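First the structure, then my questions, so here it is.
One protein chain omitted, others in place.
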Amino acid sequence: MLEALFMYLKVILVGGTICMIAELIVIKTKITPARILVIFLMVGAILGGFGLYNYVVDFAGAGATLPIIGFGNALANGAIAAARVDGFFGALSGGLIATSAGIAVSIGLSYLVSFFVSSKTKND
Amino acid sequence: MKKIGLQTYEIEKNISVIATTSLVGNKEGQGPLADYFDFIEKDDKMGEKTFEKAERTMFLKALSDVIKKAGLKKEQVDLYVGGDLMNQLVSSNYVASELQIPFLGLYNACATMTESLIVGASMLEAGGAKNVMCATGSHFSTAERQYRYPLEFGNQRQSYAQWTVTGVGATMLSSTHSSNVKIKKVTIGKVTDFGITDIANMGAAMAPAAMETLSTFFEETKTNQKDYDLIATGDLGKLGSDIFKDLMKQKGYDIETNYIDCGHMIYTIDQDTLQGGSGAGCSASVFNSYIIKKLSSGEFKKVLLISTGALMSTTTNQQGDSIPGIAHLVMLEGK
Partner (left out) sequence: MDKQTRNEKYIEYVEAKTPKAGWFTSLFHAFVMGATICCLGQMFSDIIRSFYPMMDLLTLGSWINIIIITLTILLTAFGCFDRLAKYGGAGTFIPISGFANSIASCAIEFKKEGLVFGIGAKMFYVAGPVLVNGVAYSLVVGIVYFIISLF
């Protein structure tokens, strides 16, 4: 029980801090959110490429996989794991295979909801 | 018309504002100027399928109303001048096609209202045309998707951003019919670029243009802020108008007392529009409601309207270019 509680504390700490760093960059440098996403993704891919981010994932679970750094890490890890098995072909296909479920659900579900919903005016 | 100085013209004929209509969306209708607007649309989709169609319907409603108010038939309106923020001025084009009135489409971003008044007044001054209709407008939801992000996209606005006004303003100018409010002088502004590149900080991009135009007008007419009851800028917003006041002070004009900004006054602080309103519909709807009503009631005698426009394009902005601004001035006189 205590162990589970401790895990959530780590999730909060890591997940919250990553988001807070991004917010700090938004406020201090005026870099647009889209650019920050790309920068964080790159950080994730680099850390993943060197196999460093997996330590963070082991430490904080969803607190490390859900932020976009985790997405970059998954892409890099996928490419490496597939390259190990399938050689060059794996290096080409591995990244997308590892993240394909999330991307496919995003596209499919967005497609679906767009049939039922129209954009609404904002009031605030 | 007579040219005074390099940019200012004096209108010599009797050109009156014979009718005005302002139409705004729900949010603007909850603001402090609600009592002045002619129409407040609760549904800013106007029952249409798309926001683009809604913008058109708004234009059509406002224009039909201003023709009716002026007591004219459609055939008696010689010319319709105006524009909007959409690419290719689609809203104005479709309305012009619906109305079948000869049409000159104008684009100076949010400064289009005074631009159309200047072109309209010049056409009347040149003779031939007797009644000219000037109209501009904008719609929050169409502008948002063209210039920024989808409506449901979750992003935080910068603390210095502004909110595009949903609204249309239409003015009927006439050289044959008469009214209390007349256009006396106009100043055509120069495009002014002080190097601002931040697309959210439009107030800062437009303030120098407003300053150039207003100080030029003061110099060329040899008047100063004390000669006017009201000086109104278009959509500088809170931050932009503070910058504008500072810039005017540097030029030696202290405009603190009789100055308003349409964008700043159209919303209250708790409406969460940050620095205030922007868009072509901003100065159009405030001018055709609040300012004109105060002019014709005699509360104001001499008014300067300086609509300001940020002439940005998302393409050039992404290529790193700065945002040029423009401001045109119209001087109106009541009885």
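Letters A and B name the chains as they come in the text, with residue numbers starting at 1 for each one.
Here is the rule we use: a residue touches a chain if its C-beta (ideal position, glycine included) is under 8 Å from a C-beta of that chain, and two chains touch if they have at least 3 such contacts.
The structure displayed is predicted, hence computed values, not measured ones.
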item	value
Shown chains touched by the chain that is not drawn here	A, B
Residue numbers in subunit B that touch the chain omitted from display	49-50, 145, 149-160, 193-196, 201, 204, 208, 239, 242-243, 246
Touching residues on subunit A - with respect to the absent chain	4, 7-8, 11-20, 22-24, 26-28, 33-34, 36-38, 40-42, 45, 48-49, 57, 60-63, 65-68, 70-72, 74-80, 82-84, 87-88, 90-92, 94-96, 98-99, 101-103, 105-107, 109-111, 113-120, 122, 124
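Assume only the chains that are shown with their structure count from here on.
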item	value
Between subunit B and subunit A, distance of the C-alpha-averaged centres to the nearest whole Å	45
Footprint of subunit A on subunit B - complex, ascending	25-27, 44-45, 51, 140-141, 144-145, 150-152, 155-156, 198, 271-272
Residues of subunit A touching subunit B in the complex	26, 30, 33, 119-124
